[in-house]
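Okay, so here's the structure we're looking at.
What you see is part of a larger complex, with each chain still in position.
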Amino acid sequence: MNKFGRLFSLSIFGESHGESVGVTLDGVPAGIPLNEKAFAADLARRKSGKRGTTPRKESDTPHILSGVFRGRTTGAPLTILFYNENTLSGDYANLVAHPRPSHADWVATKKFKGYADYRGGGHFSGRLTLALVAAGVVAKKILKRRHRTLEIGSQLLEIGGCAEPARFPEIIEAALRGRDSVGGLIECRVQGVPVGWGEPFFDSAESVISHLLFSVPAVKGVEFGSGFAAARMKGSEHNDPIVSMDGTTATNNAGGIVGGITNGNEIVVRVAIKPTASISSPQMTLSTETGRPEKLIVKGRHDACIAMRAPVVVEAAVAIALCDLSLIARAQGL
Amino acid sequence: MNKFGRLFSLSIFGESHGESVGVTLDGVPAGIPLNEKAFAADLARRKSGKRGTTPRKESDTPHILSGVFRGRTTGAPLTILFYNENTLSGDYANLVAHPRPSHADWVATKKFKGYADYRGGGHFSGRLTLALVAAGVVAKKILKRRHRTLEIGSQLLEIGGCAEPARFPEIIEAALRGRDSVGGLIECRVQGVPVGWGEPFFDSAESVISHLLFSVPAVKGVEFGSGFAAARMKGSEHNDPIVSMDGTTATNNAGGIVGGITNGNEIVVRVAIKPTASISSPQMTLSTETGRPEKLIVKGRHDACIAMRAPVVVEAAVAIALCDLSLIARAQGL
């Protein structure tokens, strides 16, 4: 469904090789200073260009179509549009009959009965995360307005199983040489979130955050605090005793969320990103025309490690989810 | 928020030591045979009684309050109620001023300004999963009605880090001896799901499933298919080539979901369950009366390994999420 959020909500639209990608935000408070420049820093973090990312170059210039007047948000829906510029649709013609392994080509064809825009993944392209990043910029502004100490950051913990950032370039080079791709692990941390965000029973803070994170292409796992390691721990190890009246705990295995509700400690969430499905070494697929296996060489321009561009996307998703929860909490006088 | 689902939706209510726990289901198709006995098998799977589970005994008898007439669902909202019987509220009086580490006591007090029902965790108790299990029974009936080959199952893969079921009793005994608890890992698999369930952009199948799973108390992580291992894999390893016209893939690293949409292969999802927060060995906590650390011994009746009772809860959550997606897909002629 093209809608997320109860009070701060967004709908996104667009295709990789169509005219544009965009997002409409609803519930943006009036009076927040905003112009196109505000998006530059986060958009730059998402951009390709570094070794290991796609050679497709896009200016990614945001156009604010509505919701801003005289440099401030008006309270009305805020639409941000990005025109697609560097589209080479010819690259994708072959993929209609030869669905790329682990890409959305085949399910999109089936679900949309042959009418999906298949060029560059169409609506399923990672390019749609541009809209999420733009929404994240606004979400962070809203969050920081009432919660001045709130800080959110994200980083690439691992790529290809390696947790030493100094060795990342080496791993990328190996992937490029092998015409292959690698996955990665991203962590997002948020300080300064007050106690009380999250709505039982179904809108636990983890539920809302994971909902948005799993809408990001390539995400295969989400964990909070101790995460999967918790399954291997004892209660005596895992429990986080409260040590001060503001709720600070001695350890933070909870990742800042207990009973689905933020507890005032740092929120810690980790996200597993699968290796880019598009690789240029030969793969087997099925010809949907002949019904027989065929060798496929995916042309086009791809990321060897999409996880490199994803930390800002993860951060945006977490910020959007928290922003919605923060407004609901405000309605409760929190 | 006390509501999940767009077409098949549920709202749950109740407290651990209040009068009852219940659930109202909306969007249940008319004409499905249903009576109280239909819930017995799944409720039994959730029940305590085995070594390592709480000695609290509840008959867990479902009462259908509405939505069934002459043994069949009517299409109107279906409410199922469970009276609480074996409540010992005295056990919990001490916990108001001494919040249990990693339990919802403290956040509930803060969020609800001192008015939360604190007895046995109140609305945050694992007892609320009774309502989920009941809803899951109905969800599975709805799913199987149109998709006769659909099979859903879940199992405990690990407890306390051990993946050998034969050794589980030994791990439980050790936890009991140590007045401690252990976490666990649960896997749910679903066969027979057709291609096309899941709604881009925000209601990917993973988003909807994880949303519900993370509303289950004690869940710290959710992963699909290869999950976190994907972060350490290469594209050439991870990609699942399609090998037949029905979409069957040679491998299933995707866990049956690509681009947020089911691809006809088995859905595989794993859930990390933290060790029960309530342990009877002494722990430190903060006295919210004095502001000073104090030693806490949690009395009451607890599970040494809540994960043992959770497979049916995980299965219910997955079934509920899929049921909603299936009805949306049906509206699309799928």
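Think of it as A and B in the order they're written, each chain with its own count starting at 1.
Heads up, the rule we're going with is that a contact is a pair of C-beta atoms (placed from the backbone, for glycine too) under 8 Å apart; a residue touches a chain by one contact, two chains touch by 3 or more.
Keep in mind the model is a prediction, meaning the values are calculated, not measured.
Trainee: Taking the 2 displayed chains as part of a homomeric complex, how many copies does that complex include in this file?
Mentor: Oligomeric count for the entire complex in this file: 4 copies.
Everything that follows uses one rule, which is that only the chains that are shown with their structure count from here on.
Trainee: With chain centres taken as the means of their Cα atoms, state the distance from chain A to chain B in Å.
Mentor: So the centre of chain A lies 26 Å away from the centre of chain B.
Trainee: In their shared complex, at which residues does chain A touch chain B?
Mentor: Spelled out, the residues of chain A in touch with chain B are 1-4, 6, 12, 99, 101-104, 106-108, 110-111, 121, 123-124, 128, 158, 160-161, 175, 178, 180-185, 195-196, 199-204, 206-208, 210-212, 214-215, 217, 219-245, 247, 249-250, 253-255, 258-263, 272-279, 281, 283-286, 288, 291, 293, 307, 332, 334.
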